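Working notes for the structure below.
Up next is chain A:
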Amino acid sequence: MNNNSMSVIVRTVTRFMYGLIILFGFYVIMHGHLTPGGGFQGGAVVASAFALLLVAFGSAGLKGQLNLHWLQSIEEFGALAFLGLAFLGIGTAFFYNLFANSGGFLFGASVPTGSNAGVLTAGGLVPLMNWAVGLKVMTGIAAVVIVMLVGSHKEETE
Partner candidate 1 sequence: MRKAILFVAFLFVGAFLLLGVADMRPFGEPQMAVMDDYYIQNAQPEVAVNNAVTAVVFDYRGFDTLGEATVLFAAVVGVLGLFRKLREDER
Partner candidate 2 sequence: MSGLSSGFGVWNPIAWALLFVGILVVSFIVRSFGNKGYKRGTGQTKVFLSGNDEPETSNGLHVRGDHLYWGMIDGLSAYYRRVKAWHTGILSDYAAWFVGVLGLVFVILVLAR
């Protein structure tokens, strides 16, 4: 085939692994406040999935899958979301965890002390921040790898 991608075996396994790694990355981000992991780790895992796609399919893998503009926009959105979440608590102080233990719908549950199985809807702002950082990290690192591999990046037309 074209010289830009790896052998058919690698490609087939990549098809399978790509979704799996992404889902696992999402799992790591989602359960960041219960199990080891969190925004950075999950984001890095998802970014590795993008890197895997890139190496297995070559730059052809980018088509319809990873768009640099989108990646950059999502990254900025993630960063802004993180900052915005931090701003939420400015009534008390910057980074004040507004939702923790509030009993509200959004991650307001309390957790029992000591060893337990974990409550997914607890943690207040922490899971939301996990997601913001996760979005940021996955798209940011993916953008770096893509740009370094593919080369020139079209800046905004001024």
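Just so it is clear, contacts are C-beta pairs under 8 Å (C-beta built on N, C-alpha and C of every residue); 3 or more make two chains touch, one makes a residue touch a chain; residues count from 1.
Picked so that all candidates are chains of the complex that A comes from, given by their letters.
None of these values were measured; they are calculated from a predicted model.
A.B. asks: Which single candidate from 1 or 2 touches chain A in this complex?
C.D. replies: The single touching candidate among 1 or 2 is 1.
A.B. asks: Can you check the complex and tell me which residues of chain A touch candidate 1?
C.D. replies: Chain A reaches candidate 1 through residues 32-36, 38-40, 72, 75, 79, 82-83, 86, 94-95, 97, 100-101, 107, 109-114, 116, 118-119, 122-126, 129-130, 133, 136-137, 140-141, 143-144, 147-148, 151-155.
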